[in-house]
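The structure is given below, and queries will be raised subsequently.
Excluded from the complex is one protein chain; the other protein chains are retained at their positions.
Letters are used for the chains, namely A, B and C, taken in the order the chains are written, and counting of residues starts over at 1 for each.
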Amino acid sequence: MNPVNYLYLAALLFTIGATGVLIRRNAIVVFMCVELMLNACNLALVAFSRMHGNLDGQIIAFFTMVVAAAEVVVGLAIIVSLFRSRHSASVDDASLMKL
Amino acid sequence: MENLIALLVAAPLLGAAVLLCGGRRLDAVGHVIGTVLAAVSFVIGAILFADMLGKDEEHRAIAQHLFSWIPVEGFQADVAFQLDQLSMTFVLLITGVGSLIHLYSIGYMEHDERRRRFFGYLNLFLAAMLLLVLADNYLLLYVGWEGVGLASYLLIGFWQHKPSAATAAKKAFLVNRVGDMGLSIAIMLMFTTFGTFAFGPVLESTGETSEGTLTAIGLMLLLAACGKSAQVPLQSWLGDAMEGPTPVSALIHAATMVTAGVYLIVRSGEIFNAAPDAQLATTVVGAVTLLFGAIVGCAKDDIKKALAGSTMSQIGYMILAAGLGPIGYVFAIMHLVTHGFFKAGLFLGAGSVMHGMNDEVDMRKYGGLRKYMPVTFVTFGLGYLAIIGFPGLSGFFSKDKIIEAAFAKGGTEGWILGSVALLGAAITAYYMTRVMLLTFFGEERWRNQPTASPADPSVEPAAEHQGAHAEPHPHESPRSMTIPMIVLAFGSVFAGAFFGIGDRFMHWLEPVTEHAHGHPPIGATTVTLSTVAVMVIGVGAAYLQYGRRPVPVVAPRGSLLTRAARRDLLQDDFNHVVLVRGGEHLTRSLVYVDHTLVDGVVNGTAASMGGFSGRLRKLQNGYARSYAVSMFGGAAILIAATLLMRAV
Amino acid sequence: MSFPLLTATAALPALGAIATAAVPAARRTAAKWLALLVSLATLVLALVVLVRFDPDGDRYQLTESHAWIKDFGVRYELGVDGIAVALIALTALLIPFVILAGWHDADPLETKSSRWRPTQGFFALILGVEAMVIISFEATDVFLFYIFFEAMLIPMYFLIGGFGDRAHAGSDEHAAAQRSYAAVKFLLYNLVGGLIMLAAVIGLYVVAGNFSLQEIAEARANGSLDMATNTERWLFLGFFFAFAVKAPLWPLHTWLPNAMGEATAPVAVLITAVVDKVGTFAMLRFCLQLFPEASKWATPVILVLALISIIYGALLAVGQRDIKRLVAYASISHFGFIIMGIFAMTSQGQSGATLYMVNHGISTAALMLVAGFLISRRGSRLIADYGGVQKVAPVLAGTFLMGSLATLSLPGLAPFVSEFLVLVGTFSRYPAIGIIATFGIVLAALYTLVLYQRTMTGPVKAEVSAMPDLRVRELVVVTPLIALLIFLGVYPKPITDIVNPAVKQTMSDVQKKDPQPEVEAAK
Partner (left out) sequence: MSAAAVHSLWTMAADPIDKIDAPKIEYGQLSPTLIVIGAAIVGILVEAFVPRKSRYYVQVFMSVVALAAAFAAVVGLAAGGYGTTKAGIAAMGAIAVDGPALFLQGTILLAGLLGVFTFAERRLDPVAHGNRVDSFAAQAASVPGSDSEKAAVKAGFTTTEVFPLLLFAIGGMLIFPSANDLLTLFIALEVFSLPLYLLCAVARRKRIMSQEAAVKYFLLGAFASAFTLFGIALLYGYAGSVSYATIAQVVDGTIETVNPALAGTMGNDALLLIGAAMVVMGLLFKVGAVPFHMWTPDVYQGAPTPVTGFMAAATKVAAFGALLRLLYVVLPGLRWDWRPVMMAVAIVTMLGGAIVAITQTDIKRLLAYSSIAHAGFILAGVIATTPDGVSSVLFYLGAYSFVTIGAFAVVTLVRDAGGEATHLSKWAGLGRRSPLVAAVFAVFLLAFAGIPLTSGFAGKFAVFKAAAEGGAGALVVVGVISSAIAAFFYIRVIVLMFFSEPRPEGPTVAVPSPLTMAAIGVGVAVTLVLGVAPQYFLDLAGQAGVFVR
C-alpha cells in the first residue's frame, strides 16, 4: 500500500485531535486529544522513516512516546489538583483570569 | 559741539532713571531734579542753537555717531544723531515748552503723593521725544517714536486707580501701535529697497527706485503719522487721552508728541515729493481731520476734550500743509511751533481753571471766571486770539500761510483743500469763542449746585474737608503755574510775527526742507482777507449762541450732528462694535477651537485608541479553548501565508 | 588633551543634582543652597566658555571627541558654535534665577513620611534638566543630542507633574488631576515627536553610516554623500516634527498652555525659556545643516505654520483668563517668530531668531517669575481675581510692567531688536508674510496691556489690599533680568558678534544668499 496514505491518515488524526482540543470541555478529554495529535505525529514519522529507509523517524517516535508519558505525568497532576480544588474538570470553568 | 547732542538726550534720561529707580527717599526733591534736568537740556539746546546760528546755512547740520547698535550681516543700525535746523526747531520747542510745563506741574501736582514718579515719566518723555527728533535713521527714530508712546501711556494712565484712565492709556498705546506697524513696515520696505534706513542714504537715493515703492513707503509713513498725530482714521485715542493730568495734555497731547507725525512727513519730504499719490492721501487725511476735529470741538462740554478736538484739527492743518509738498513744509512746521505755544498755553489755562474749580471739567458749570482768575483769563484769552488767527498774533501768520498754500496747490484739489481750510478756520473761531464765553463770561453757573465729577485724588484731603458737595471757590493758581502760562502767552502773541515777517522761519528751514513759493490762484491778499472774514463770522455765530443767551447747565439734547459730534462722530462706537466686540468674539471662538479641534484631535485619537484596546481585549475571554482556536487559526494563516508567498 | 570645559559645564550640574538629591530630608535649606551654588558655579563655567570662544575662529570650538558606542557609529562629540554658546550662557544664566524664584515652591506642605523629600527632588530635577539641556546644546553628534533631547523629558515631566502652585497644593484633588494630565500630555507629545525622530535618526544612520554632524554636513556639502530627494525629505520631516513639537509650532502646541499653566512659575520658565529652546536650536543646527535641500523644500509650509502660530497664539493669549496660560500662548506666538526667522533663510532672520531665543528666554523669565510672585501672594491664577495691585505693591507692578513691555517688544528693550531683525529678514524674502506677521506686534500690545490693566490698575480689590510688595529675594531675581533686558536692548552687539559668524556658516550650508536691496540690484 502506498505509504503516502499513512501520511494522509496521520494528517487526519492530527486534525481530529486538534478539533477535539477546540471543542471538548473536559480537561482530560482535551488532553487526550493532544495525545492523539502526538500519536498522529508518530505515525507520520514512522511512515516517513519507512519511505526514506532510515531509522531516524522511528527513533524520534520512541522519544515522542517518552515525552508524551512525561506530559501525562505533569498534566494529570495539574488537572487533578485543579479538579480537586474546583470539583470540575471543565476547562471553561477555569476562566477567572480574562481580559 | 557734536558731543553735546547726546547730552541733550542724556540729561532727561538720567532724570527718568534716577526718579523712577530712586524710590521714596527722593519724593521730597523729585520734582526739583526733574525740572532742573529738563532745564539743563533746554540750556544745552540753546547753546547748540547759538552755535548753529554762528555757522553759515550749508554747514549748520551736525551729526554725532555714538555706537553701532545692531550689527548683523547686511544690516547696519547705529545709535547716531543728526542735528539740523529742523531738529533744532523741535529741540527748542520740546525742551522749552517741556521745561515750562515741568515748572507748572510742580504746583499742579503738589498734592499728589506720586509726584516724583510723574516727573520721572515727564523726563522719560522728553528723552524719548528728543531721541525721536535727533535720530539720524528711521530705526532709532522708531525707538523714540515708541518711547514717547510709552511715556504718553504711562502719563495718560497716571491715575491708574481710575478705570477710565487705565483704559484710555491702553487705548492710546494700542491705536499708536497700529501706526507703529506702518512705520516698521515702511522701515522694512526701505531696507529691502535701499539696503539701509539712515536718513541720508535713503532720502538721497529716492530717485533710483520706482514711484510705486516710494508711494508704498509714503503711505506707510502716513499711517504712522496718523497714529501718533491722531489723524483720521486713528484719531480716536486723543479725546480719551485727556484722562491724563492737564500738564500732560498740554505737553504731550498738544505741543509736542502729537506733532511727531508732522515731523516724520516733513523729514521724509523727498519720499513724498517723489510719490504724488502719497502726498494726495496726506492732504486728504489732513483736510478730513481738520474738519473732524473742529466739529467735535464744537460739541464737547468738557473743556479739555474741546481743546483736544481743536488740537486734532490744528494738526490737521499741519498734515495738510505737509502733504502739499515743498510749498507747505515750512508752514507746517511753523504752524506746529506757534500751535505749540498757544495750545500749550490754552491747556495750562484750562488746567489752572480746573485747579481752581475742584477739577470740574464741564464748561457748562463754569462761567464768569474772569474776575476770579485774571491771569489765567488774560493768558488764555491771548492764546484764544492766537488760535483763531486774530490778525497779528502768531496763529494768524502760520494758519493763513497754510490756507494760501492749500489754494496754491492748484487745480480742483487746490480749491477743495483751500476752502476746507477756510471752513476749518471759521469753525475754529466758533468753538474757541464758545469755550472762551462758557468759561470766563456769562453768569456764574457754578454757584449753589454740587460738583458732580469725582474729586481728583491728588486733592482728596481738600475735597474731604470741603465735603463732596461743597461749591467751588475759584481762585488764581500759584506763581509756579502762572509763570509758564505768561511765558507761553508771550510766545503765542509774538512768535508768529517773529517768524512770519520777512520769512525768517522760511530761510531758517529752507536748507533742510527746500521751500517752493506757491501762488494761490486768487491773490494772497484775498486769501488773507477771507481768512479774517470767516474768522469774524465764526466768532459772531458763537457770540450769538452763547454770549447773548443764558447757557443751560445741563446740555440740551441738541441736533443730530451735535449728538454725533459729542460721541466723536460715532467712529468710537464703530470701533467698539467692529473691533472690540468682533475681536472678543473672534478670540472666544478661537479659544473654543483650540480646545475642541486642535486639542480634540489628539485627545480623540487617544480616546479611540483606548476604545479599540477595550474592544480588542474582549478577545482575551479567559477560555483556554478560544485561545486554542486563535492558535489554530494563526497556524492555519501562517501555513497558508507561507504557501502563498511561494505561490506568488 | 586640554581641560574638557564643555563636559565640565554639563557634568557640574549633573553631579550637583545627584548631590542635592542625596541631602537628607531634614536639611532642606542646605539642599536649596547647594543647588543655588552649583547653578552659579555652572554659570561661571558657562561664562568661561563664552570668553574662551573666539567668534572668528573655527566653526566648532572647545571640541571634545571620544569613542562611545562604536556599533552605532556614535561618538561622544562636543563642540560649540556661536549660537550654542549664546544659548548655553542663557541657560546657565536663567537657572540660578529659577532656583531662587522657586525657593519655597517645593517646601513640603505637611510633614510626610521622612523618606519623602520633595524639596531635594525639586532642585535636583532642575539641575538635572540644566545638565541635559546644556549637553544637548553642546552635542555635535546626532545620536548624543537625541539621547539627551529625549532624556530631558523625564525630569521635566516630574517637575511639571510633581510640583504645583502653592495656590493649588497637593491637597486639592482636582488640581492634582489637572497637573498630572498636563504632565502626561507634555510627555506624550514630546515622546511621540522623539520617537518619530528616532525613526529618522536610524534612517540617517542607514544613509550616512555615522552620526557625526560635522562629517555628515561636510559630506553633504562636498557631495560625497547624496541622499535621494525623497529620503532626505522624509528624514527632514522626522527631525523637524520632533523639534516642532518641542518648540512648539502650531498645531502641535496644545501641550504648552497646560504644562505652563499647571507647573509652578519657575518650572514654566524652565519649559519655555530653556527646554523649548532646544527645539528651535535643533532646527537651526540639525535640520538646516543635515537636510539643506529638504529644508528649502519645506520652507513655505513651515513659514505659513509659523505665521499661524504668531497670530493664533497672540489671539488666544488675548482670550485667556489665566495669567500663566496667557503667557504660554504669548510664548507660542514668539516661537512662531523664532521659527519664521530661522526658515526665512536670511542673515537678519537667523541672527534675529538666535537673538530672539535669548531675549525671549530673559523676557519671559522676567514676566513669568513676577507673575509667579503675584500668584503666590493671592493664590489664584485667574486674572479676574486681581485688580489695583499697582496701588498696594508698586514695585511688583513696575517690574511686571517691564516684563510686559519686553513681551510686547518695546524698542529699547532686548526683544525688539530680535523681533525686528526677524521681521526684516522675513520681509526681505517673503514680503507678504513679513507684513502679516507685523500684525503680531499690535496683538502683543493688546494682550500684555490688557493683562496689566486688569491685574494692576483700577480700584484695589479687597483680596489684594493686604498684598506685600516684592521681597528682597524676589527683587534679586527680577532686577538683574530687567537690567539685562535694557542692556541687550541698547547694546546687543556682544551677542550678535558671537552669533553672526555661525549664521554666516548656516547660510552657506543651505547655499542661500541674502536678497540684494532693489537699488543696488539695479546698479
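Observations on the model:
As a convention for this text, contacts are C-beta pairs under 8 Å (C-beta built on N, C-alpha and C of every residue); 3 or more make two chains touch, one makes a residue touch a chain.
These figures come from a predicted structure and were not determined experimentally.
For the chain that is not shown, the touched chains among those present are A, B, C, taking the whole complex. Contact with the chain that does not appear here is found for just one residue of C:33, C:205 or C:491, C:205. Counting over the whole complex, chain A has residues 7, 10, 14, 17-18, 21, 27, 30-31, 34, 37-38, 40-41, 44-45, 47-49, 51-57, 59-60, 63-64, 67, 70-71, 74-75, 77-79, 81-82, 84-86, 91, 94-98 touching the chain that is not drawn.
If you put the missing chain back, the residues of chain C touching it would be 67-72, 112-113, 115-117, 146-148, 150-151, 153-154, 157-158, 161-162, 170, 173, 176, 179-180, 183-184, 187-188, 191-192, 195-196, 198-199, 202-203, 205-206. Considering the complete assembly, chain B touches the hidden chain via residues 606, 609-610, 612-614, 616-617, 619-620, 622, 624, 626-628, 630-631, 633-635, 637-639, 641-643, 645-646.
Just so we're on the same page, only the chains that are shown with their structure count from here on.
Counting only chains that touch, the fewest steps needed to get from chain A to chain C is 2.
The most distant chain from chain A is B, comparing centres defined as mean Cα coordinates.
Interface comparison, A-B against B-C: more C-beta pairs in contact at B-C.
Centre-to-centre separation of chain A and chain B, using mean CA positions: 97 Å.
Centre-to-centre separation of chain B and chain C, using mean CA positions: 37 Å.
Annotation for chain A: no residues touch 2 or more other chains. Among the residues of chain B, none is found touching two or more other chains.
Listed in rising order, the residues of chain B touching chain A in the complex are 617-618, 620-625, 628-629, 632. Against chain B, the residues of chain C that register as touching in their complex are 188-189, 250-251, 253-254, 312, 315-316, 318-320, 347-348, 351-352, 388, 390-391, 398, 405, 410-412, 416-417, 420-421, 423-424, 427-428, 431, 434-435, 438-439, 441-442, 445-446, 449-450, 453, 456-460, 490-493, 496-497, 500, 503-504, 507, 514-520, 522. Chain A contributes residues 18, 21-23, 25, 30, 91-92, 94-99 to its touches with chain B in the complex.
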